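Only one protein chain is missing from this complex, and each of the others stays in its spot.
For reference, chains read A and B in written order, and residue numbers begin at 1 within each chain.
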Amino acid sequence: MPDDVKNKAGLLERLQFIDRRYIFIFIALAVIIPLLLGLRFEEEPSPIVLALYDKIDEMPPGSRLLMSFDYGPTTAPEIQPMVDVILRHACLKDLKVYLMAVWATGQSLTVQTVEQVLMPEFPDYEYGIDYVNLGYKAGNQGLIRVIVDDMKRMYSTDANGTDIEEIPIMKQVSSLKDMDLIVSFGGGFPGIKEWILFAGDPGGIPVGGACTAVSAPQLYPYYPNQMVGLLGGIKGAAEYESHVLNTYPEAFAKTPTPGMNMMVAQMVAHIVIMLFIVFGNVMYFMYRGKERKLTLEK
Amino acid sequence: MWRRTVPIMITFFVGTVLVVAEFIPHKPFGNLGEDFSLYFDIIAVFAFILGGGNLCRVHFSKIYRGKTDWQFSIVTLLGFFVMLAAGLFKIGNPMGIQGDVTAAGSLFADLYDSIFTPLQGTMYALLAFFVASASYRAFRAKNIDASILLIAAFVILLGRTPAPSLIADFFAGAGIGFMATAFNFVPTLTDWIMDVPNLAGQRAILIGIALGVISMALRLILGVERTYLGADSK
Partner (left out) sequence: MCGLFCVWKMLKLKVAIFTLLFLLLSCFSAVAQTEEEISDTTASEEPSYRIPKLAPVTNLEVQDSPDDAGGEIELTWKLSADDTEDNGLVSKYVILRSQNRTSDFHIVGVANHQDTSYIDKGTQDGTEYYYKVVTFPKYEGEVRLTREEIDPLMDEFPEFTELGIKDVSMLAEYDRNLAAAFIDEILGISAVAGPVKSSAQWFNSKDLDTFIIGLVICTSVVIFIGLARGGRKLFLRRIGGLQAIENAIGRATEMGKSILFIPGIQDMDDVQTVAGITILGRIAKTIAEYDTKINMPVSRSIVMTTARETIKEAYLSAGRPDAYSDDMVHYITDEQFGYVAAVDGIMVREKPATCFYLGAFFAESLIMAETGNSIGAIQIAGTAMPAQLPFFVAACDYTLIGEELFAASAYLSGEPKQLGSLKGQDVGKVIAMVFIIVGTAFATLAAVTGSETFLEITNMIKSWFSA
């Protein structure tokens, strides 16, 4: 057996499993460069995203929307664009917004969202009248099970310690059943699934969701019967941003579109992964060809 | 005997009552599920002390005995105690000890925003790299099944980005109409894969899981399965 054939087969075998650090470098570049360039493309909303958009868009002014921050700083880069765009849309439609968190880490993100989006962009929105921050309460799905029937049993004060009885927006809310829509942000535990199982189903309350891309497939079975709609990862955020931008061009002309910007980075990263998969497969088939040749020569 | 019988009896009683309570809205059954969830949380909060105590014991012992990599234990304990003190005594909190633990300006909030958040983000971001390396290894067209999986992965990877419409525009511009049509079809195909084969698979797995949970719960309630109590079922 000639040595060069043997060496070539060895090289092909190694190339099939190249050092993963090379892959990491390419992925890093694929993400960083598009983000630095700040490009964005228009997105067509998929039916599952459009369903949530339509639900919010069709809610009459004054309807009650509960936004639950069920995520942490970890997934914030992926979830936050969805929170921001849905909050903007809700405020544009004059909905009463109730903010809360079933994740401890969601509390500070709620405050951050209010300070960075709601207060500067919607100065007419008055705390206690148009929106309220109920804050975080421990209890996971247990908390949801309780407030589906009795809100005040768990929330005697808001996040600032104000007595719930003194907050006008809470006067007409005795339980989650008084909400017109619940949107849970975050696909972990507790998250959208728990909101569906412990609030949406037993209370007959429409539940929508926005989650990380990895969690999205497991939530698809709940759509459309148990879940109004779903935004899955950056793709979902980009579709929603693109759609509100097209529908309300004046209102959203100057608002940032992080989802659409990050989508470009995601696109390039996907292409890089595809190229690596193709490369891996080419090496695999070439190796198999050589191996067969070596076996025949033997 | 008591160590095993009493927990099994408690499991049987509580398990049965909770299953029955699911179908009885009348008091006192109606709220039992919620009440027990809250009891568990109360117990879990106290168990934090156990966890914290164990963490300190393990790492103090590692430092004291000078075990391998004992230096890491110093970092762990330092992080633990600094964060604990910052939250417990509300150091630097503008509202004082009465203020919210996460109030802006407090040491806790600063540590949370400047150290905890970026570290968490970094760990999560690893996923992007690991997904790439795992995909590179896993997607090999070794047989028909693997090839179908590979094609589906390609469609989803492409369809979940604006790439198909950009490529379609390119082909349309170059006058290659059928390629433009093919790429324009990718997002529809992606939605179909997600909505039909993926959904069917997910639902099948969910049905299996639900039945598995029922069977597992029955084994636990009836005391057939006792391994979790440290007891051999035999």
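Quick note on the criterion: a residue touches a chain if its C-beta (ideal position, glycine included) is under 8 Å from a C-beta of that chain, and two chains touch if they have at least 3 such contacts.
Every value quoted in this text rests on a predicted model; they were computed, and no experiment measured them.
Trainee: Which of the visible chains would the unseen chain be in contact with across the whole complex?
Mentor: Answer for the hidden chain's contacts among shown chains: A, B.
Trainee: So which of B:V6, B:A47, B:A174 or B:V196 would be touching the chain we can't see?
Mentor: Answer from the full complex: B:A47 touches the omitted chain.
Trainee: Need a quick check: the contact residues on chain A for the chain that isn't drawn.
Mentor: Missing-chain contacts on chain A: residues 20, 60, 62-63, 72, 74-75, 128-129, 149, 167-169, 171-172, 174-175, 177-178, 180, 187-189, 201-202, 212, 214-218, 225-226.
Trainee: Hey, which chain B residues sit against the chain that's not shown?
Mentor: The list for chain B reads 22-27, 30-31, 37, 40, 43-44, 47-52, 54-55, 58, 68-69, 72, 119-120, 123-124, 126-127, 130-131, 133-135, 137-138, 202, 205-209, 211-220, 222, 224-225, 227-234.
Keep in mind that, in the parts below, only the chains that are shown with their structure count from here on.
Trainee: In angstrom, rounded to a whole number, how far apart do the mean CA points of chain A and chain B lie?
Mentor: Chain centres of chain A and chain B, defined by C-alpha means, are spaced 15 Å apart.
Trainee: Can you list the residues on chain A that touch chain B in the complex?
Mentor: Touch residues, chain A against chain B: 17-18, 20, 23-24, 26-28, 31, 41-44, 46-47, 72-77, 107-108, 111, 138-142, 145-146, 159-161, 213-214, 217-218, 220-221, 235, 263-264, 266-267, 269-274, 276-277, 280-281, 284-285.
Trainee: Which residues of chain B touch chain A once you look at their complex with the stated criterion?
Mentor: Within the complex, chain B touches chain A at residues 33-34, 37-38, 40-41, 45, 100, 102, 109, 112-113, 116-117, 120-121, 123-124, 127-129, 131-133, 135-137, 139-142, 150, 153-154, 157-158, 160-163, 165-166, 187, 191, 194-195, 198-199, 202-203, 206.
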